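Of the protein chains in this complex, all but one are displayed in their positions.
In this document, chain identifiers A, B and C correspond to the written order of the chains, with residue numbering beginning at 1 in each.
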Amino acid sequence: MNTIEIQTEPFDIAAIMAELRADNPAIGAVVTFVGLMRDMNEGDRVSTMTLEHYPGMTEKALQAIVEEADRRWDLMGIRVVHRVGELLPLDPIVMVAVASTHRGAAFQACEFVIDYLKTRAPFWKKERTPEGERWVDARHGDSAAEQRWNKGQ
Amino acid sequence: MNTIEIQTEPFDIAAIMAELRADNPAIGAVVTFVGLMRDMNEGDRVSTMTLEHYPGMTEKALQAIVEEADRRWDLMGIRVVHRVGELLPLDPIVMVAVASTHRGAAFQACEFVIDYLKTRAPFWKKERTPEGERWVDARHGDSAAEQRWNKGQ
Amino acid sequence: MIEVLFFARLREQLGTAKERLQAGSEATDVGAVIKLLQRRGGVWEEAFGDGQTVIMAVNQEVASASTPVKDGDEVAFFPPVTGG
Partner (left out) sequence: MIEVLFFARLREQLGTAKERLQAGSEATDVGAVIKLLQRRGGVWEEAFGDGQTVIMAVNQEVASASTPVKDGDEVAFFPPVTGG
């Protein structure tokens, strides 16, 4: 019912959404987040990005995040797809899609999964800018976003 | 930059998302909500649904909602598509897609637009069940969802 | 003349979607238009009676009973919306 994919190939947003909805007429809401590579970061132009990950642990971490979302909300399917390897501006990096009977649960669970993914799944971004290559630093905003979910909702 | 469509024909989710992202490498996040027709409502099986609207006022109301979202958040494009006429279970009814540099604004604006649409845009659903046709009653949850946005966020 | 529109459940109940009403000296605001319609009795009195939630719009903007109405305006009545 829930799936997690780590892949170097581009993913097909429409196919993933269609497969999630499948033929389940009980689904009333699908909320989808797509994170895309931008050509600017911290004021510098970024020409390419390389995404490294920790094979094995990534899947485990994402599985734990997805199971936690399933426990917290009444959901009818979650899809997480994350690319690794070389990426170019405009490329989708990650997609989280959540199906539910009603929209409130789908919105909350989708945002929860991406907030947790950003702070708990072992991925690292390296950017190529005109000044050379650099590792992206963790954003304070991401851990603040994650911590929201620990307080009573 | 923002578009609103009311149509009897099915809409192409992938094409709308692709067109929203266009070739704008400053977009880092796209959040999409798709509302689908369910085959059950209030415990009864629903075979078809007819969506009526108030041509002219619908577009005006949606335009006002979209402009308000644009004022509240830093966005890079909003798409709203709503079907009217005859619908079957599994059919997408409505789609809201929002693009932004960062995900927080995209999530909030997307949920804001659908919450407001549900209480302010003049659409009415009529369901066909085994007991005959009936108009769908407004849900208390929808006006509660809308009122959230009036309190300090 | 003002154009009066009815939608959804209300349209079915009244058996009409649209009519033109002489905006006389009486029909100066939406509340006055409602009183005019109620005076027809039967389903009209029922549809606009106490306990009925009827949303009003003037020129496609949500209005209230005290919203002014003048010649050439479009006035609409409908139940709470249920789209999306």
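Throughout what follows, contacts are C-beta pairs under 8 Å (C-beta built on N, C-alpha and C of every residue); 3 or more make two chains touch, one makes a residue touch a chain.
Keep in mind that what you see is a predicted model, and the values were worked out from it rather than measured.
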Touch partners, limited to displayed chains, of the chain removed from view: A
Full-complex contact with the absent chain, from A:Ile16, A:Ala29, A:Val66 or A:Val94: A:Val94
Which one, A:Gly35, A:Pro89 or A:Gly104, makes contact with the chain that was left out? A:Gly35
In subunit A, positions touching the absent partner: 35, 51-54, 56-57, 60-61, 82, 93-94, 114, 117-126, 135-139
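Everything below uses one rule, namely that only the chains that are shown with their structure count from here on.
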Can you compute the centre-to-centre distance for subunit B and subunit C, using the mean CA position of each chain? Integer Å is fine. 27
Could you tell me the distance, in whole angstrom, between the mean C-alpha positions of subunit A and subunit C? 49
For subunit C, residue numbers touching 2 or more other chains are none
When you check subunit A against every other chain, which residues touch at least two of them? none
